[in-house]
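Here is the structure we will look at, set down as structure tokens.
The complex appears here minus one protein chain, its other protein chains still in place.
Our next item is chain A:
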Amino acid sequence: MNVNIQFREDGDLLVGFIEGEIDTYTAPVLREELEVINLSEGLTIELDLSNVNYMDSTGLGVFVAFYKKVVKENAALKLVNLSGRLTRLFEITGLSELMEIEKGGATNASI
């Protein structure tokens, strides 16, 4: 079980491609990777979850904490390319009403 994130910067847009499984064991790794992002006003962070094949509620915790930090810094966060299973997780928990979640995203342009 592993999680891996790679970033691509494009002006005011920072795209992070997350790959793997996000659970109790891998969540701390992802949290650390997200913590080092230099947040600034006007920056949009787009996290592409198309290669996340499993996520439990600990994973949600990582995104919620990161979302709060991003809002505090007046930056924006988008989660894109979620599987049906992940979309449902965000819907049940009411987070899809709060956070910006898209089935597609800027990353689709590069495919």
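Operating definition for what follows: contacts are C-beta pairs under 8 Å (C-beta built on N, C-alpha and C of every residue); 3 or more make two chains touch, one makes a residue touch a chain; residues count from 1.
Note that contacts and distances are computed from a predicted model.
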Q. Which of "Amino acid ABC transporter ATP-binding protein (PAAT family)", "Aspartyl/glutamyl-tRNA(Asn/Gln) amidotransferase subunit C", "Phosphate transport system permease protein PstA" or "Phosphoserine phosphatase" is the UniProt protein name of the chain not shown?
A. "Phosphoserine phosphatase"
Q) Just one of A:V3, A:V62 or A:I101 touches the chain that is missing; which is it? A) A:V62
**Q.** Absent-chain interface as seen on chain A, which is shown
**A.** 24, 31, 53-54, 56-58, 60-62, 64-65, 68-69, 85, 91-98
